[in-house]
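Apart from one protein chain that is not included, each protein chain of the complex appears where it belongs.
For subunit A:
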Amino acid sequence: MASRADGPGAGNAGGPGTGGGGAGRPEAAGLSGGIRDAGLSGDVRGAGLSGDVRNAGLSGGVRVEGLAVRQPATGRTLLSGVSFEVAPGESVAIVGESGSGKSLTVRAMLGLLPRGLEATGRVDVDGVRVDDDPRTRARQRGGVVSLLMQDPFTLLNPLRRVGRQIADGLPKGADPKVEVPRLLAEVGLPEDVAGRHPFQLSGGMRQRVGLAAALAGGPRVLVADEPTTALDATTQREVLALVRRIQRERDMAFVLITHDLRLAFSTCDRVVVMYAGRIMETGGAAAVRNEQLHPYTRALLAAEPPADRRLAVIPAVPGSVPAHDAVADRCAFAERCSLAVAECLAVGPVPKAVRPGRESACLRATELPAQPAPAPGVTLPFRGLADAVLDVRDLRRTFAGAGRPALAGVSLSIASGEVVGVVGESGSGKTTLARCVAGLERPDAGTILLDGVDCSDYGRLSRTAVRQARRTAQMIFQDPYSTLNPARTIGAALAEALRADGRPAASGDVARLLESVGLGRDMAGMRPAGLSGGERQRVAIARAVAGEPRLLICDEPVSALDVSVQAQILGLLAELRERLSMAMLFITHDLAVVRQIADRLYVLEAGRCVETGSADQVLDAPAHPYTRALLASVPDGSAGWLG
C-alpha cells in the first residue's frame, strides 16, 4: 500500500496525499468539475459527480445514458443499462474482465460499432447529443473525441509512413511540417521517426505514434482501449505515464479501458466496473480502492496477486463470467456471490447511489460485511535441498539473422519439487530457454541435464531416451488452443497422454484426470473449440500432468487469462505441485504472479541472467537495476505509481 510522495505532484498540490488508509481524496466534495484550477484539478475531478452537478453537458465532457448494444441478427443483447459520465478534464477507467462489454461500450459511445451491432441510448459529447446524429459524430471525430486502440501492431496503416499518418489527422490548414514534429516530440519520439514505416518501429514506439495520431486533431476527449496490454510491463508504465501527462497538460477528458483494477486506480480519477455487459460499481479511484461496495469488485481486486508478498492462497471466485442474456432480470454476479440472497435472483439490480459519488448495483451494498484486512504474506516454506531434476549450464542460442543471441550463456538448476521462476521482458530469452529444455529448440552450445541425463540435443538421443525425457519433463504454453488438436475430443487427447505414459486409459481414468484439474467428467466428450480459455488451459495442464512428470515447464501459462481465471489456474498449479511433488520451471513476465508460486527466481535480460536468488530475496531487495525496473512496473494501485 505504499504511496509514493515523490510524484510530479500535479494532482496533489493542494490536497491531502493519496495514500492508503482512511484519508482518501475529498471524494464527495460538492465541487463542480467545471471549476478547475491547474493545481487542484487532480483531486477535484474525482468529486465532480455528486448530486445534481451535471457537468458532462459542458463542452469537453461525455455523458452516456441507458446505453444498450444488440445484435439484431441473433436477437442477443450484449450490454444494457450502461450510464456514466466523464467531466471535462476528468479521467475515468472502465474496468472489467474479458467479454464484460468494455470495448463495445466505448465503440458505441463513439459510433464505431462493428458491423451487425446496434446501439440504443443517449450519448452526449461535448455538450451535444450525438447518438441520433451521425453527421455531428463524424464532425466531432478527431477534433473533439479521439480513440487510441489496443494493439500497436495493427492500429497503424502498415503501408504509410508514420509522419503522413499523423498528418492525415491534422485539422485543415495546419502545417504538417510544423505540427508533425511537434506531436512526435510531445509523445517523446525523435523527429526522424516521421519518415519510417510502422514495421520499422517497436511496439512501444508504435503506440506512441498512435497516441500522436490520436492527438493530431486536438481532441477534448481521449478514449483509450487497453492501450498498453500488448506491451511489456516497463513499456506499459512509460506509455501510460505519457498518456496521463499529456491528458493533464492538454486538460482532456480521458476514458481508459483496462482489465486491471490496480492499473485503473493508479491512472484515473474514477473507475466504472463492468461485468456481463452491465455496470456493477462506480466511484472515485481512491475510494473504491479503499472500500469496494460490490462483491464483484471485491472478488476482482482480491484475485489480482500482489507483487509485494506471497499469499497463502489467491482468493479465486469459482465459475466464469456469464453472457449478458444468461443473467437477465437478476444480479449478474449472483451465481458466484457468497452473499447472494433470494431477492438477488428475483430482480435485476441497477446501479444506485449508495453514498455521494458512489454507485453500486448490489442489492446489499449498504450491508456488506466490513472490508476484510488485506491478507498477510506468508514466508516461503523451506524445502530441503534435493538433487537437481534439471541442470542447465551455459546455454547459448543465436537465431539466424538476429542481431544478438537469444540466450548468451544461461545456467540454471531446479531441485526436485522446487518451483523456479524465470522472469524478463519479451525478447529476454525466456521462451527460448523453456523450448530448449523441452527439446523443441536445439541450443548452439551448453548442456541440459534432465534428471542426470544429457538432453542437450534431442536429435541425438535414442527413442527410449527421448521417451524417458518426455516422461520427466512436460510443457504447457501461453496459448492452450494452439496445442490442442481441434478435431479430437478432450477425452481422446487425455487418454492418449495416459497411454503414452503406460498408464491405464479407461474412461474412468480420464474422468479422474479431469477432476484432478477441476473439470467435470462430462467434458471428455467436448472439443477444444467449445471451451473457455481457462478450461482449455486446465485441459492442457491435465494432459501435461497425466504421466506425473517430475518437471513441468510452464511458458506464460496465465498471461492470456483474466485475473479471476488466472487465480484459479495458479491455485490449481500450486495444488498439483504439492500433490505430485512436481518441480516447475515457471516462465513469466509478471512479477506479481511469480511471487505467488516460485521458490527461486532467475531474472533474464537480453539473454543473460542478471540476478538470481530466493523469490523473497530478489523481490524484496532487488540488487540489479533491471529487476528494480521490472518491479516498479507492476501496478500497485497507488496514485503515485506512474511517477
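The rule we apply is simple: contacts are C-beta pairs under 8 Å (C-beta built on N, C-alpha and C of every residue); 3 or more make two chains touch, one makes a residue touch a chain; residues count from 1.
Note that contacts and distances are computed from a predicted model.
Student: Leaving aside the chains on screen, match the unshown one to its UniProt name from "ABC transporter permease", "Quinoprotein relay system zinc metallohydrolase 1", "Aldehyde oxidase" or "Molybdopterin-dependent oxidoreductase".
Tutor: "ABC transporter permease"
Student: Using the touch definition up top, pick the residue from A:Ala87, A:Leu155 or A:Leu450 that touches the left-out chain.
Tutor: Residue touching the chain left out of view: A:Leu155.
Student: Could you tell which one of A:Ala194, A:Ala216 or A:Ile246 touches the chain left off the display?
Tutor: Answer from the full complex: A:Ala216 touches the omitted chain.
Student: Of the residues in subunit A, which ones touch the absent chain?
Tutor: 110, 112, 114-115, 138, 140-143, 146-149, 151, 154-160, 168-169, 197, 199, 210, 213-214, 216-217
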